[in-house]
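Heads up, the thing below is written out as structure tokens.
Every protein chain except one is present and positioned as in the full complex.
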Amino acid sequence: MHAPTATPDAARVGSDTIAALRLKLPHAVLDESWQTPTQATLTVKLDELPNVVSTLYHEHDGWLSVMAGNDERTINGNFALYYALSMEGAEKSFIVVRAEVPAATEEFPSVTPLVPAAVWHEREVRDMFGLTPVGLPDERRLVLPDDWPDGLHPLRKDSMDYRLRPEPTGDDETYQFKNDAKGETTVVPLGPLHITSDEPGHFRLFVDGEDIIDADYRMFYVHRGMEKVAETRMGYNEVTFLADRVCGICGYAHSVAYTTSIENALGIAVPARAQAIRSVLLETERLHSHLLNLGLACHFVGFDTGFMQFFRVREKTMTLAEMLTGSRKTYALNLIGGVRRDILGEQHVATLRLIGELREEVTRLVEMLLATPNLEGRVKGVGILDPGIAREYSPVGPTVRGSGHRRDTRVDHAFAGYGGVAMPVNVGDGCDVLSRTLVRVSEFFDSLSIIEQILADAPGGPVLTEDFTYKPHKFALGFTEAPRGEDIHWSMTGDNQKLFRWRCRASTYANWPVLRYMLRGNTVSDAPLIVASIDPCYSCTDRVTVVDVNKASSVTVPYKEMERYCRERTNSPLK
Amino acid sequence: MPSLSHFALAVVQAVLLLAAAPLLSGFMRVVRAKMHTRRGPGVLQDYRDLIKLMKRQDVHPPASGFVFRLMPVIMPATLLVVAMGTPVITRFAPIDALGDLITTIYLFALARFFFALSGIDSGSSFAGIGASRELTLGVLVEPVMMLSLFVAALLAGSTNLGTIGAAVASLSMHSAAATLMAAAAFGFAVYIELGKLPYDMAEAEQELQEGPLTEYSGPSLAMVKVSLSLKQLLVVAWFVAVFLPFGNATSMAPLDLAAGLVVFVLKVLAIFAVVGIVENSVARTRFRLTPRHSWLGVGIASLAFVFYLAGL
Amino acid sequence: MTRHITETDVRAAGPFAKIDTPADVVRMKSALLKDIRRSAYVYRVDCGGCNACEIEIFASITPVFDAERFGIKVVASPRHADILLFTGAVTRSMRMPALRAYEAAPDPKIVVSYGACGVSGGIFHDLYCVWGGTDKILPVDVYIPGCPPTPAATVYGFAVALGLLGQKLKAETHVQAEGERVAVAHPSIPYNLRVLVEREARRMAGYRQGGDIAEKFLVMLEQPGLVPLTDRMSTFAAAETDPRVAEILARLGDVVTEAIA
Partner (left out) sequence: MFKLLKEVLRTGEATVKYPFAPVEVAKDFRGKPEHQAANCIACAACTVACPANALGMETDAGAGTRTWSINYGRCVFCGRCEEVCPTDAIRLTPDFELAVAVKADLVRTAVFRLAPCVACGKPFAPEKEVAYVTALIEATAPSEADAERRRQLVATCPACKRAHDLGQIAGSRVVRAMETSR
């Protein structure tokens, strides 16, 4: 899959889809280039952009993975947008739709009205590049803080130094929360400005009594500016260590996605042993992450003993990671071209021993969990993700698999060492919290088997190649299946051993937009559990805890009065 | 008027119960740690926590009012009054007037009322919602308590806790079935009243950040914490006094009292060990489903009443 | 006694400046340390971390490391806190919530800065949406470095914060001694050959394991003896019980053979 761009048409997966697209929209495609035999980039006319994306999405089983903006004024005078679609129909490939946005207008037709999955991406590109998506109904900021200066777009090449910290202008939030509820609802605003909330996020639930009518949330309280630093301070090899820190739970998946994107862009043939080691570690990461999620699910239904038991056993996965990488978290194992550590015989044996112990202990814990009183009542039928909604918003991982969609990057677009691995795709059709939890349980045991398989078949040879040359302005996608779903990175090399652009889309980013629909119709006390069931980063989960609070409907004090009082904290109804 | 020795007993037992309350919560923490398969703190940890808290700064949120400040005093005071009236090591209430079940129910309700009120008065939304949950829970659990205790009172022919206990202990209740049903219903109500999982609604740590306790700090927090432990000890003592009075001292003879004390300690430890295992092996009930559970309690209590009427 | 920290303070503090701690606060803090030695309530404040720190804090309160055995308890409200634990590099959006949590805790309080980001901003120290560490907005008492700190490092850090264990790390400066020189390693092996061996070992097994294997191999090469080099190398590889290491040694042998030929 890492062969150079000059591949005969026949070997190119996705060419039939592109031919069909050209037939349907004869004048839309201006240019076609192939990054790998399964990755094509089509430059299209700006006006045709929504049509092309929509056609691929709706008629050829495309799912929107990521959209990257890029300031290419220094290369071709324009801005560019790259909508990357994961094609999961007859031809499983990636097709990236590229359109140039003239620097003179800074406007492009929004894709969101046709493909709702694009909404966060288009909001982000407005924040970061100052490009206006015409027709995008949501005009609010997504990434930048409320008090960030208007008109300062960090990722424009000429806008600012990566270290510039504009003076704060205010302490208050000005974000407008959306409420689609018909009829009267009570607003429950609890967020980071509340003294009791330690978490970087802000949720608002619109409730009627105990029922959630609608929900909205403000994320990106942890926005740091990683994409900017990756193209300024760091060399392209250092970014692998930055990618490790996109997420503290599934950082290695990001690191692999990033290195894969560069390796694809530069056509580097990564040694098979390195790819096998990457897969072993990705699965190790899944082991700890799924145990973490199962533990947290216990925590959120008040079953702390279960939480403690899962975390106790989880320590074994941490020992495994420490033995294989030298660190419990942030594995720091990748370089462009391979990995930095080998799995020697001694480690091989110890890994198999730990895998055996984990299989046995987790089997017992899962049986214990499912036999726990009250548990099923808390998770069954709660937090329904409608398969239709899922299809519109392109969520990933156990979240989408729990709603019956058979999407798994490891199978759809085999990367790293997954090529020859026999692996089922676990789906559930309950669409609820229970379904997603059971998908994770099955995946946990599958991961154990995958590690055993890969270790048994691991080829010899080197774990690193340095046999490549850095070429400027090459770009490609890199992707992994993180514990939470597909992580996808789009990278473009610069001309000074640095990146020109790095776009990193974490799996949870793809899952947030559907959460709103999953919350609707449930009671407020189930909110933390529902949010935990998409397995966002821990801090995100905790901040819904705040929300859960609001469920109480008081019988002695009028509920609305309570809400008002909780909100304004003046004129106590009891004084 | 109670005799001086009875009054002395009342005071001593109240003070002892108060002093032992942190030991009890320390014991619960040890049970919890064992269930978590971890080492955990020592059984004296809650004393260390309280001593520390007594030395810390007491912060009042700007939005809080006088109820917020008063509660850490009123709640333990109310509970101490209950402690003086409950037959703990004796079969009779040390102070007869306080040993009336209606008085006890209302004293508990008073403590609960102030606890909830302080949450609303603190100005924090977490505390406020914990408070409203606490009141809801009160509304749900009190009918069960009342009904089951009234059945016991009818059976014993008195509303005095000591008299009911004596009747149970001498196995002279008119209806064994009705007594057992009433005991079951009351036991269930007491369990909810303990504020333990799956019914720890008001102080739910993950959901409410400890509810009405959210805004308290320093000495006030210490007082509220010790009050909550005392309350747990008292409701269990209450149950023991009415439905498990076997082995209590029947006279004021020192040897009798000592034996009564030993029996009481053993009973309480056994009950709390079971409670500890239960609370650590279940998930929290959905708050919305709590009424259904409490209706079950009402049902059992009503059945006890029917049995009483039928004289079974 | 309560010092209200305002936005102006934050700005005045600027990079690398520290908010002064008045003498009475220092005195009160040492009294506090005595009081909380065996009962410390900890409140976590996430100022925009990647969650690795949060997860490791979780790991240190769960069965294997169980911080509660020292009386350390993670509490849900800052009002209960004796120790405030700040993680993350302090993002622009989180600076005010972090300050408010600090203000809500009773005085005096111990502030612990956790993880590379909390201590100094870590890998994110100079980014546009980052303030660059807890001590840019608050006075910090104890720093726990690590990315993330392991649960054992966390337990150690708390022991330092509570004054139960002393800190091991001390600022040190080495000044080059007269005549201080670095000898070339394995001088009897031609430099180019050594570099070839070391590079190949790194390609085969990475910098650490490969480095150690290359070292072993080079020591073997250097040993004087009458046995021919190729025989020595094959005996060495054959004596290795780990098949993967044997493969690597054989590969290094090939490199030497190719270089000599």
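When the chains are written out, they are named A, B and C in that same order, and each has its own residue count from 1.
Quick note on the criterion: a contact is a pair of C-beta atoms (placed from the backbone, for glycine too) under 8 Å apart; a residue touches a chain by one contact, two chains touch by 3 or more.
Note that the structure is a prediction, hence the values are computed from the model and not measured.
Enquirer: Any idea which chains on screen the missing one touches?
Expert: Those shown chains that the absent chain touches are A, B, C.
Enquirer: Among C:36, C:76 or C:119, which residue is in touch with the absent chain?
Expert: Hidden-chain contact among the options goes to C:119.
Enquirer: Given that one chain is not shown, which residue among B:39, B:60, B:174 or B:293 touches it?
Expert: The missing chain is touched by B:39.
Enquirer: If the hidden chain were put back, which of C:57, C:101 or C:140 would touch it?
Expert: C:140
Enquirer: If the hidden chain were put back, which of A:141, A:312 or A:348 would touch it?
Expert: A:312
Enquirer: Have a look at B:12, B:184, B:277 or B:303 and name the one touching the chain we're not showing.
Expert: Final answer for the missing-chain contact: B:277.
Enquirer: Touching residues of subunit A against the unshown chain: what are they?
Expert: 233-234, 238-239, 241-242, 244-245, 305-306, 309, 312, 319, 322-323, 325-327, 330, 332, 340-341, 364-365, 367-368, 371-373
Enquirer: Considering the whole complex rather than only what is displayed, give the residues of subunit C touching the chain that is not shown.
Expert: 63-66, 69, 116, 119-123, 125-126, 135, 140-147, 149-150, 152-153, 155-157, 159-161, 165, 167-177, 180-185, 187, 190-192, 202, 207-209, 211
Enquirer: Quickly run down the residues of subunit B that touch the omitted chain.
Expert: 34-35, 37-39, 277-278, 281-282
In this section, only the chains that are shown with their structure count from here on.
Enquirer: Which one chain sits nearest the middle, judging by mean Cα positions?
Expert: It is chain A that sits nearest the middle.
Enquirer: Please tell me the distance, in whole Å, between the geometric centres of subunit A and subunit B computed from their C-alpha atoms.
Expert: The answer is 48 Å.
Enquirer: Using the average of all C-alpha atoms in each chain as its centre, how far is it in Å between subunit A and subunit C?
Expert: That pair's centroid distance is 27 Å.
Enquirer: Two-or-more-chain contact residues of subunit A, please, as numbers and ranges.
Expert: Counting only residues that touch two or more other chains, subunit A contributes 195-196, 308-309, 312.
Enquirer: So which stretches of subunit B touch two or more other chains?
Expert: Answer for subunit B, listing residues that touch two or more other chains: 36-38, 126, 206, 209, 214.
Enquirer: Contact residues on subunit A for subunit B in the complex?
Expert: Per the touch definition, subunit A meets subunit B at residues 190, 194-196, 210, 298-306, 308-309, 312, 372-375, 377-378, 523, 525-526, 528, 545, 548-557, 559, 562, 565-567, 569-570, 572-575.
Enquirer: Report the residues of subunit B in contact with subunit A in the complex, numbered from low to high.
Expert: 35-38, 63, 65, 67, 116-117, 120-121, 123-126, 128-133, 135-136, 139, 197-198, 200, 204, 206-209, 214, 280-289
Enquirer: Please name which positions on subunit C make contact with subunit B in the complex.
Expert: Counting only subunit C, the residues touching subunit B are 1-2, 35-36, 38-39, 41, 62-64, 66, 68-71, 73, 75-77, 79-80, 82, 104-108.
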